[in-house]
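With one protein chain withheld, the remaining protein chains of the complex are depicted in position.
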Amino acid sequence: MNDIGPIFRALLHNKLGALLIALQIALTLAIVTNAMFIIQQRAADIARPTGLDEPNTGLFMTTLFDTNLDQMQVMRDDLEALRSIPGVLAAIPTNSVPASGSGWGDGLYVDPKQPSNESTSFGNFMADEQGLEAFGLELVAGRNFEPEDMVRMSLEEGNDDPRVMLVSQALADTLFPDGDALGKTVFNEVGGKSPRQIIGIYDHMQKAWPTSRDIDQTALQPIYMLFGGAMYVLRTEPGQLPRVMTAAEEYLSKNRSRVIDNSRTFEEQKRRTYSGDIAMVKLLTAVIVVLGGITGLGIVGLAWFSVTQRRKQIGTRRALGATRWDVMRYFLIEIGLIAGAGLVVGVIGTIGLNWFLDTNYEIGRIPLWYLPAGVAVMWLIAQLAVFEPARRASNIPPALATRSV
Amino acid sequence: MFSYYLRLALASIRRTPVLSALMVLALGLGIGAFMTTLTVYYLMSGNPIPHKSDVLYAVQLDNWDPNEPPTESAHDVQPQLTYRDGNTLMQADTPALRQVHMYGTGAIVVPEDETPPFDESVRATWYTFFEMFDVPFLYGQPWTLDDDEARASVVVIGRELNDTLFNGENSVGRSIQLDDQFYQVVGVIDHWQPVPRFYHADGTYRALADTEQVFVPMNRAIDVQWGPRGNTNCWKPMDESLPLFEGFIRSECVFTQFWAELETPEQAAAYKDYLDNYVRGQKEIGRFERPLNTFISNVMEWMDVNRIVQDDNRVLVRLSFLFLLVCVLNTVGLLMAKFMGKGGEVALRRAMGASRRHVFQQNLVEVGLLGLLGGIAGTGLAWLGLRAVEAMYQGYQHLVHLDAVMLLTAIGVAAVFAILAGMYPVWRVSRLQPAGLLKTQ
Partner (left out) sequence: MLKMNQVSKVYRTELVETHALRELDLHVEEGEFIAVTGPSGSGKTTFLNIAGLLESPSSGVYLLDGEDVSALSDNRRSRIRNEKVGFIFQSFNLIPDLNLADNVDVPLRYRGWNAAQRRRAVGDMLDMVGLGSRQNYLPSQLSGGQQQRVAIARALAGKPRFLLADEPTGNLDSEMAASVMGLLRTINDEGTTIVMVTHDPDLASRAHRNIHILDGRGSDITGSRAANVMPLEAARV
């Protein structure tokens, strides 16, 4: 390592070239580390389980536009037909699904005297006795809905209020921190109105909006919604979804008074809902890859030039007894010094950029371990970039020293 | 001399194809990335209706839950109104030149022929909408106040729907079936796509979504009980003694948008006073239990209140600018390398009588040419980038439309950055001393 002194002094002669590379490395580190951090966060958001049996769930949004139809009868027929398609485990009419970006939010009161701002928020989903099965939920306590729990909600008729509900473990724990939620009565409206008894607790299901607070607080209510159409959720045996989707679509389009607004798998729906995050992940990944490449190629280009310019000098060094490895090591140490300086600045830049982005756009603080990881990766890129030019340099013959061209 | 320099630049680029390609690629990628994010940002933050953005005001009234903490800025107040407040204001004699009350809904369009019915987004609004927002008509005209008051079954359709249903012919006077009822066409509007689509902001706003193809009188939509398709927020239970839809439109649920056209600051102030007085009146009958909090915001203020430009956009613009900076540094480095290798030629030309200015110009032309190539590559990459963004995001259909402005900006940005990148190396190379470099080759 006693080479460092002379290499360092030689560097000072080409200040600008070294400075440019160091600055590039610094900026690249700052960008790549922050981008990596954002990617990591978004990916983690996307990867959160929704609670559903994601790969085996399909969705149909339908509209009935003939107001003379008996909507309850149509729905009964639909359910009977959908449930009889081979491969279907369960089918329900509902209002919404998790990760769809569109649904119902509502509040629950433990005490009739609680004011409206003290309600516990929850994602409100409609389901019948196949709800747990269709959403792929596990009942951890209590019982499922039974046909006599079901009520109807429609625009025209007077509406019955359901008397029971199923809640997620997270909602049960928030409402009743002592863990005795089962069997308790809560109120769906302020002032002790719309009482519901908690008859069962299921493991976990998300609200409809990915950015919600308390995203795990959800509940199922035993309601058939007759609002001129329905969202049908179908859950199939593994691998049966494509076939079931086709069969279900064929059946649903038989009714000429119905329009299928869209039919998509749950995974497709989730991709759409998270499209902003997925796009961010893809764009930032592209930024990282391209930036690494540009910086790497830039270093290769400059190293190449520097080797070409120093051919004579390198030949002379070889003639004076430097081994190939000595020559290579010269270039590796040189880039090491430059990258080192750049990375020191880069760490400060990374923290600064993160501070800026966090202050203005609330991206969060980068965990400390990102810094050494980023530094190590950039260091490696710099060394790899200079490797081939350095190898070329080490192949310059000592005889070059005596040649005049 | 310019054409001579251009020829020399081409020869020089041909001599170092890899280095030159690397520079063009670096500049192109930097500019492409920056232009992509900048275009999205520019579209999001653009003025959708420049000639009227100062006189159109979105209205906010704070009818929210008195138990919620008080609000101060317009951003914390619900962006939408209740039906009952909007409907009262719409029919009141206010200081505004025009007002419009509306909501987004949907219906099934049933074609006359055997083609299958399909779903369309519908804007339920008042006759003033078209004049206020300067909507261009292809055939016919808006419906009238009489139609609104008579709750008439009339409809204005968009050009695309007119193409689908009537093969683009003048369909005024004909009828279309929405759900199970018929509506008479009174007008067909031309392609109309304000970007961003400012008039509908409900908190879950897709700023670049398509405009509706069906417009019906709001009173009619209420009569046929078309529910809102956008965001609906409620804090107070509905009156359960009423049928559901009736209870809904009389409730404190917010789901409608309300705009006023106010030509002068005095008119705006008078209108604001009018709103305040309206709210005070409502307080007397037990509504609006929160502190008085009405807001009117013109179009650009409204964009800001609704945070139309998302943080992700801004983060990407910042990061891609830094990205461009790295690419420029990269190019400076490569240019230095390339130009320092030109010492011999420069010295020779100096000996032949070229002045520093000659050398400077010659190399500036080369840098400019590289910049131009980088700009062209960057524009191409930006176009691809926008296509990718379009494909990745939902509802970004209108990104690639504004190419002319974008193209000029891209080339301008490329030129500026190429010259920034090239200035120093070019200056350095023009300062090379002619003596001494000629001996060795």
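The chains carry the letters A and B, assigned in the order they are written, with residues numbered from 1 in each.
In this text, contacts are C-beta pairs under 8 Å (C-beta built on N, C-alpha and C of every residue); 3 or more make two chains touch, one makes a residue touch a chain.
Here the structure is a predicted model, which means the values were calculated and not measured.
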{"item": "Neighbouring shown chains of the undisplayed chain, as defined at the top", "value": "B"}
{"item": "Residue touching the undisplayed chain, where the options are B:Gln91, B:Thr264 or B:Ser355", "value": "B:Ser355"}
{"item": "Touch criterion as defined above, residue of B:Ser12, B:Gln60 or B:Thr379 at the omitted chain", "value": "B:Ser12"}
{"item": "Which of B:Pro70, B:Pro291 or B:Gly344 contacts the chain that the document leaves out", "value": "B:Gly344"}
{"item": "Which of B:Pro66, B:Pro243, B:Gly341 or B:Pro434 contacts the chain that the document leaves out", "value": "B:Pro434"}
{"item": "Footprint left on chain B by the chain that the document does not show", "value": "1, 4, 8, 11-12, 14-15, 344-345, 348-358, 433-436, 438-441"}
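Heads up, the rule we're going with is that only the chains that are shown with their structure count from here on.
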{"item": "Separation of chain A from chain B, taking each centre as the mean of its C-alpha atoms, in whole Å", "value": "26"}
{"item": "Chain B-touching residues of chain A, taken from the complex the two chains share", "value": "16-17, 20-21, 23-24, 27-28, 30-31, 34-35, 38, 63, 65-68, 101-102, 115-118, 153-159, 189-190, 193-194, 227, 253, 259, 261, 272, 275-276, 278-280, 282-284, 287, 290-291, 294-295, 297-298, 301-302, 305-306, 308-309, 353, 356-357, 360-363, 405"}
{"item": "Partner chain A, residues of chain B touching it in the complex", "value": "19, 22, 25-26, 29-30, 33, 65, 67-68, 107-108, 110, 116-119, 179-180, 204, 225, 227, 235-237, 240, 243-245, 310-312, 314-316, 318-320, 322-323, 325-327, 329-330, 332-334, 336-338, 340-341, 388-389, 392-394, 441"}
